[in-house]
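Yeah, one chain of the complex is gone here, protein chain that is, but the others are all in their spots.
Here is subunit A:
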Amino acid sequence: SRRFAAKSSVLDPPDVSRLAETARISISPEEVEEFAPKIRQVVDWFGQLQAADLQSIKPALRAADAEGDNLRDDEPQVFDNRDAMLSEVPTYEDSYIKVPKVLNKE
């Protein structure tokens, strides 16, 4: 398994602009300037996790295993308030949800 010599020597520090692009959030240059130190500070603080001795500890996905079989049958059901749901769509026209063009990006 990979070993980490020091908390941030192997991992690149957060590149706020690039992360914003990945997360599809537009942020201004002012926000980048404001957020970067705060995010870096928190991520450095996360570094405690790398310092901890966690050899052979199993990761826990959640608090406890789901109690019993909680899956319902895979049967479609009609939602009883379709009109209310559709009235929440910002740009709904002629039974389509209207959005700007979807370009191909490299």
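Basically, a contact is a pair of C-beta atoms (placed from the backbone, for glycine too) under 8 Å apart; a residue touches a chain by one contact, two chains touch by 3 or more; residues count from 1.
Operating definition for what follows: contacts and distances are computed from a predicted model.
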Protein name (UniProt record) of the chain left out of view, among "N-acetyltransferase domain-containing protein", "glutaminyl-tRNA synthase (glutamine-hydrolyzing)", "Glyceronephosphate O-acyltransferase" or "NADH-quinone oxidoreductase subunit D domain-containing protein": "glutaminyl-tRNA synthase (glutamine-hydrolyzing)"
Considering the whole complex rather than only what is displayed, give the residues of subunit A touching the chain that is not shown. 1-2, 4, 10-11, 14, 16, 19-20, 22-27, 31, 34-35, 38-39, 41-43, 45-46, 48-50, 52, 54, 57-64, 66-68, 70-72, 79, 81-82, 84-85, 88-91, 97, 99-103, 105
